[in-house]
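A single protein chain has been omitted; all remaining protein chains appear in their positions.
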Amino acid sequence: MDIFLQQLINGLTLGSIYALVALGYTMVYGILGLINFAHGEVVMIGALSSLTVIRLLADSGLPGPVVVLIGLLAAALVCMALGFTIERVAYRPLRNAPRLAPLITAIGVSIVLQQLAMLTWGRSYHSVPPLLPAATHEVLGATFTEVQVIIVAVAAITMAGLMMLVNRTKLGRAMRATAENPAIAGLMGVDANRIIGLTFVIGSALAALAGVLVSANYGIAHYHMGFILGLKAFTAAVLGGIGNLAGAMVGGILLGVIEALGAGYIGDLTGGVLGSHYQDVFAFFVLIVVLIFRPSGLMGEKLAERA
Amino acid sequence: MTVLLEARGVTKYFGGVQALKDVSLTINAGEIYGLIGPNGAGKTTFFNALTGLYQRDGGEIGFCGAALRLSSPHEVAKAGIARTFQNIRLFANMTARENVMVGRHSRTRAGVVGAVLRDRATRAEEAALRRRADELLRYVGIEHRADDIARHLAYGDQRRLEIARALATDPKLLALDEPAAGMNATETASLKSLIEGLRADGLTVLLIEHDVKLVMGLCDRVAVLDYGEKIAEDVPASVQRNPKVIEAYLGGAA
Partner (left out) sequence: MPRKSWLGMALIGAALALAPIVVGASLGNAWVRVLDFAALYIMLALGLNIVVGFAGLLDLGYIAFYAVGAYLYALLASPHFGIHWPAWAILPLGAAVAGLFGVLLGAPTLRLRGDYLAIVTLGFGEIIRIFLNNLNTPINITNGPKGIARIDPISVFGQPLSKPVEFLGITFSGVMLYYYLFVVLALGIVFVGIRLQDSRIGRAWVAIREDEIAAKACGINTRNVKLLAFAMGATFGGVSGGLFAGFQEFVSPESFGLMESVMVLCMVVLGGMGHIPGVVLGGLMLTVLPEAFRHGAGPMQQAMFGKVLLDPEALRMLLFGLALIAVMLYRPAGLWPEPRHRRELAK
């Protein structure tokens, strides 16, 4: 029982981070029908640039959480600029190109970002200074840290905010209209290019937040962290139904929990043949199973291709 | 008169919208059967449900006296129903001849081994295929464009190429989705004689068309769809006088 609860807590933490990243994928997909392959790398850049700022301020005497907050703001600015630029340079010129073209540029962008990060921050693993309250508590035999509580809470608040933005504001309405049909939205006076740019910017800000949270969770950041994280978050988006915001959140949490429980029990389930280092396999397995049996995801609508 | 195609109660939903409501119709062998109706009436949807592109939500289709239970488009094509598309769908970067050759895919056999070894049987098949493709291009009148890339063809020629490609599957029933759309009067006239030629050669044609003159001049019988429902089926002259049909068209225009 305690291992179950423990893994549930860990999964929930991880899952809220996946959910934040998955939102970025799903928002862009909803509006452009494009898998923004480079999104995971934006998360990585967010993590590392916040780390740089945090290290600069670590000895400034400011309280830990304030330092982290400043780091987050800096990272958000960097990532927003990055997301805006990526859309402008790599995707917008290809909006009417064949489907594979933007996917290939997206791979190019990922490589570029990863290598730039390596040149800037080096190949090594960076440890993240523990500035957030990290005391552990116990419930029913499982432990959780305050960092974990902060992660889940911040993610939840952010997602609630995003839902408000999309469902209650004029900007949100314009976004939904553009996703529905860019041409008609254009007729109604919505500047589709602006909305698309904004979508990338918002998604990137969420990515920056996810980057800060994930490095706080593991206490580590490196130039290579974005790839696997991005892939899993994409899986989460597909699991929930790509293009669907609520789906991305549900998918993220669910994937985090599946992964944590899977890693906790895989040894017992397979009689010790497979160990917890197969954790990463779960996400791909889930992805393949979902795409085969329910490609529209848990909450997505089924759409037939028009002929 | 033998029945070639019999549709009974064909139904199709898109989410909550019922795009086809219990559509039943029979097409006799050798006739030109028109399918008309206002925009969005469900004509193209009927084609898609017929050719297996959409999964039907109800209804049966009998073809050549047997139930057409095939679910995938390639099986329907092999069974003898060929079609063209309302918004031309050619293989844009293949030559006209290659387009038609692809149309004969289900009537040819060569596999990977044959392709690599180019044995006698494969060479013979390939040569026959080429001949047949050129024949069909000549039949629709664009043999001089055989080596041109499909997307470089003039609009009217693209429509003809699509017909040639459909004919390459050796169909018993040819379904044309608005073949005259976007054509000028001369092009339409020659399309008309092309379709008449097809009938003279024993083919059955199912024709969706908005050009009333063309439909009235060509079709032996006409069915009218409105909001997914068949509201009339008769010889052209009486369909034209049918008050329900007039209402549907005027209602649509208003």
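Lettered A and B in written order, each chain numbered from 1.
Heads up, the rule we're going with is that contacts are C-beta pairs under 8 Å (C-beta built on N, C-alpha and C of every residue); 3 or more make two chains touch, one makes a residue touch a chain.
Every value quoted in this text rests on a predicted model; they were computed, and no experiment measured them.
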item: Of B:12, B:43, B:56 or B:83, the residue in touch with the unshown chain; value: B:83
item: Of A:8, A:62, A:77 or A:104, the residue in touch with the unshown chain; value: A:104
item: Candidates B:9, B:73 or B:141 - the one touching the absent chain; value: B:73
item: Contacts of chain A with the absent chain, listed as residue ranges; value: 34-35, 89-90, 93-94, 97-105, 107-112, 114-116, 118-119, 227-228, 231, 234-235, 238, 272-275, 277-278, 280-281, 283-285, 287-288, 291-292, 295, 305, 307
item: Interface with the undisplayed chain - residues on chain B; value: 51-53, 72-74, 77-78, 82-83, 85, 89-94, 98, 101-103, 105-112, 114-116, 118, 122, 125-126, 129, 149, 165-166, 168-169
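Everything below uses one rule, namely that only the chains that are shown with their structure count from here on.
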item: Between chain B and chain A, distance of the C-alpha-averaged centres to the nearest whole Å; value: 47
